[in-house]
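Here's the structure, in structure tokens; my notes come after.
A single protein chain has been omitted from the complex, and every remaining protein chain is retained in its original position.
So that you can tell them apart, the chains are marked A, B, C and D in the order they are listed, and the count of residues begins at 1 in each.
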Amino acid sequence: MNAAIWITCKLALVTTLVLLVLGTPLAWWLAQGRSRFLRTLVEAAVALPLILPPTVLGFYLLLLLAPDGAIGQFSQSGLAFSFMGLVIGSVIYSLPFVVQPLAASFSQLDTRLLQLGRSQGLNPWQLLRHIVLPATCHAFVMAAALGFAHTVGEFGVVLMIGGNIPGETQVLSILLFDEVETLNFAQAHRIAGGLLAASFALLVVLYSWQKKRGHTRVAT
Amino acid sequence: MNAAIWITCKLALVTTLVLLVLGTPLAWWLAQGRSRFLRTLVEAAVALPLILPPTVLGFYLLLLLAPDGAIGQFSQSGLAFSFMGLVIGSVIYSLPFVVQPLAASFSQLDTRLLQLGRSQGLNPWQLLRHIVLPATCHAFVMAAALGFAHTVGEFGVVLMIGGNIPGETQVLSILLFDEVETLNFAQAHRIAGGLLAASFALLVVLYSWQKKRGHTRVAT
Amino acid sequence: MWQLELDGQQWRWPQGQWLGISGPSGCGKTQLLTHMACGTKGLLQRGAQTNLLTLPSHKRGLGWAAQSAALWPNQRVHTMLNALAALHQANHWQRDAHELGITPLLQQYTDTLSGGERQRVALLAAVICAKNLLLLDEPVSALDANAAHHVLNAIRHITAQRELSAILVSHQWQDLAATCHWVYHWQSNSFSTLADAHRAHVLNHPSNACALWPLDGPSLNGQVLVNGQPLDCGPLAPNTLRVRIDAHEVSIAHQQPGPSSIANTLSVTVTGLSHISDTSLIATLDWHGYQLYALITPKAATTLGLAKGLCVYAQFKAHAVNSA
Amino acid sequence: MWQLELDGQQWRWPQGQWLGISGPSGCGKTQLLTHMACGTKGLLQRGAQTNLLTLPSHKRGLGWAAQSAALWPNQRVHTMLNALAALHQANHWQRDAHELGITPLLQQYTDTLSGGERQRVALLAAVICAKNLLLLDEPVSALDANAAHHVLNAIRHITAQRELSAILVSHQWQDLAATCHWVYHWQSNSFSTLADAHRAHVLNHPSNACALWPLDGPSLNGQVLVNGQPLDCGPLAPNTLRVRIDAHEVSIAHQQPGPSSIANTLSVTVTGLSHISDTSLIATLDWHGYQLYALITPKAATTLGLAKGLCVYAQFKAHAVNSA
Partner (left out) sequence: SQTLRIAVASNFKPTLEALLPLWQAQNDIAITVSSGPSGALTQQILAGAPFGLFLSADAGFPEALYVKDKGAKPVVYARGQLIAACGHNASAAMAALQQANTLALANTRTAPYGQAAAGWLTEHGKHFSAKQVQAGSVAGALQFAVTGNADCALVAGSFRQLAPKLHWYPLPHAPVLTQAASVINNSSAAQTFLSFLLSDAAQHFIQQNGYLAAKP
């Protein structure tokens, strides 16, 4: 079980980092890019993992990651049943959870504010740092939390491409499934209860921390 | 397969409707409610299904929906492995996907605008209709789409509490899993390809439609 | 009678009259109005009716034109105004919209309006909502002086018909002078009638010093009746409440002067001489109980031998008599 | 020399001077400035340098104080100003901040500022960013007249030291009169020097009619040199560019008048009589090539027998001579 916890956390962390790095520019382009038609297509593609059952993803990933598949061929013996394979699967699976909150938040930015910032001499990077990030930090926290959480909660894709190898690809959700199916309810309760408590604690901490400073001019 | 499509759509539709009705007031309270401490706790609880593996949810739901469980006892023979049970599971599972975009959007509303609306004599319902909805229609579309999509994509929970009964609880994701496992790749390709194409089409339509009217004062 | 008690302040002014609030940038005017619209502490009450601040915000019957001129997002101007009018049974808002020059904007989305257009729409929304009291927070700051004057006069006319009171925050003294009966002056923490506030204002802002005289009736043939006496005047705006005679337009002479383009000569008594700077002096002149001010140089005062109690002639041109 | 070509318009004004834009609410002033800051079509160029509109927005070196007075969200004022100053190597912004009264606000979050405070911070940000040109969109609309005058004068002083040009949009003619050298008047679609624009302005707005005379030097002992001649004047603001003499302060007489508090008497020639209304007439008077206006009644004009070419005496008090 400890191995499963460690793998789950590692997978979620790596996935979240990869997604933040890839997702930010992608979300920016989706929210502010020029070509409207292309944007709509990419937007739909980004949202696909959301609507597609994990089994569809898992199925195509199985084909792609196989030793003679489009992705698997670059590795020695295929990427299925490896941690790397899980990361690839999770990145695709959790992509919308990071990109969508970011893009939504980016597109809510006041155009006039961005125009102003640009006219103030800020290059795109400075614009991100001084105006976009402060205005959307809420969304970044949310995106990271969603990406992390959704990867922890991943089950179907891992079930299909993970191979349930203890210490390597057996994450908590799979372990729990096994325990329940083998009627090992005591252990199941331990895992489920632990995950429940840990998740709840994590979320409470996260939400308390991100509560906005109360500097609105609300009269009391 | 037709039965599975029908069940999947029915489940997603019912779940989305239930979630919009329940989720809007909940999201409003989360975004604008008074008690900060209670709000943080509820916020964390709402986000739980996100971070919890579907297997944890499925496990607890199994216990709850069983004929002698907390929920199942109100029905004749338990609610697990019935459509009703799936709806309950899906509502819980997709809750954060509806509530979070709504709450995020509600909390981004300008306090001054709400104060103004209230002082203009709008009761909470009118406030929702005239100010909140127009300002957040983007988020409602997003919430409905996410809720629907995530329910279509549900796998782990259905696997555990659905029982894979054709015509009753066998949704597309489960059917696909079956077909892949039984090496029925032609059929699997048909289902996966169909889902992929339909999802993509749906998303393209959705995103084209919700693109904001271009009435910003951007100089060209 | 309106009554406001807040933060230890206590103000009372008659129903149907306007209260003006003036104060420097950042002193808290906007916060005060926000509190009246949304806060719960304090007292704001008409006659013996319930304290409005104990009611929930949406039942207070206030018309609040906030400084940000916020409008309902993501919809057309007429959608917003129609919804508000339906809510408040305001059937004749189109007439007021026309008066405020909003009619051509009704089809536009609220976020495409220019600064001045937003303000006028927000103002109309406030007028539609006001059942008990109008709260106007710098409602004409994005308009030029003439348009501002026109808009404020129109609003004053509408409120007069409905016997509505208003609280007006403005950084332009002339906005207050044109509309208000009572003034709260933040810096000196004084609540008084406009006339008293004006007297203090004159000495603090000598460059803007002027007499404010209420009219006995509307102007006729370039003349108005003030204090029972006819005065020659320039063209006055319709619905003029009072006239303004700027201090630097008033000159003083010992003798009834010979023929010139100066139309009004009044026999007055010097009641005060206030030193303003090395080059300025304000002479306060009494004309049958009405104050008149003359801004002159110390040199002139010496030459004329001005002193308290002296009887002199005050002269000002017809065009010095303007709408306040 | 600055050059702007846009929508078939073509304006040129010398480097270091200010261009004012006046026009009614909603005519498109804000959109014009937005286009200069972000648009790509047209020409905006200093001397023979590159057309700024072909550069990406962030390389144009503009200081844009937008009408909405938008500030960087969710951070303190000093964070924003420091970041901008670091970016533009502006080391002495604290001095300017002090001048604009922003120093006490530096620790506040940008969204807690009052209307006037926001405007002043936005203005300072624009000044920090301006390398080539300042674009000011109603930069002082939330300030009272005195504060506005002070702030604009401070900005003009800063730009003068850096030989910076500016484009100022304002609905207050006095803002333009106090700072600009060139004016674009939207309604009449005319681009001209301030003096010419002013001449047209006077006849359109008789109630605001005034003479605008540039000073030969700073004022001394209540006197200024204008056109080589000393005039008695009231207290003038520091850095005054020109003085204003309101038309309704000027009276006309046939003979050199006797002693009164009227300090300035000039011998002038009547060059025009413009009928304004039944009760008003503006007499245009020439004083060694400088225009002076007198707002009088037709009755007075008849009494005095005023006609083109007549030599008369124009009188105005020292306090009629004000900073524009």
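List of remarks:
Operating definition for what follows: a residue touches a chain if its C-beta (ideal position, glycine included) is under 8 Å from a C-beta of that chain, and two chains touch if they have at least 3 such contacts.
All values derive from a computational prediction rather than experimental measurement.
The chain that is not drawn here is touched, among residues A:4, A:62 or A:176, by A:62.
In the complete complex, the hidden chain is touched by one of B:47, B:62 or B:157, namely B:62.
Residues 62-63, 65-69, 72, 77-78, 80-81, 159, 161, 163-165, 169, 178, 180-183 of chain A touch the missing chain (whole complex, contact as defined above). Chain B meets the missing chain through residues 62, 65-67, 72, 77-78, 80-81, 161, 163-167, 170, 178, 180-183.
The criterion applied here is as follows: only the chains that are shown with their structure count from here on.
Common partners of chain B and chain D, by the touch rule above, are A, C. Chain D has its Cα centroid 25 Å from the Cα centroid of chain C. Between the CA-based centres of chain A and chain C the separation comes to 59 Å, rounded to the whole angstrom.
Touching of two or more other chains is recorded for residues 112, 115, 217-218 of chain B.
Across the assembly, chain D contributes 30, 34, 37-38, 68 as residues in contact with two or more other chains. Looking at the complex, you find that chain B touches chain A at residues 36, 40-41, 43-45, 47-56, 58-60, 62, 100-101, 104, 107-108, 111-112, 115, 138-139, 142, 145-146, 148-150, 152-156, 159-160, 171-174, 176-177, 180, 188, 191-192, 195-196, 199-200, 202-204, 206-208, 211-212, 216-218.
Residues 110, 112-113, 115-123, 126-127, 130-131, 134-135, 137, 213, 215-217 of chain A touch chain D in their complex.
Within the complex formed with chain D, the residues of chain C that make contact are 24-26, 29-30, 67-68, 105, 113-117, 120, 138, 141-147, 171-173, 205, 207-208, 222, 232-235, 246-249, 251-255, 257-263, 276-280, 294-297, 299-301, 303-304, 317-320, 322.
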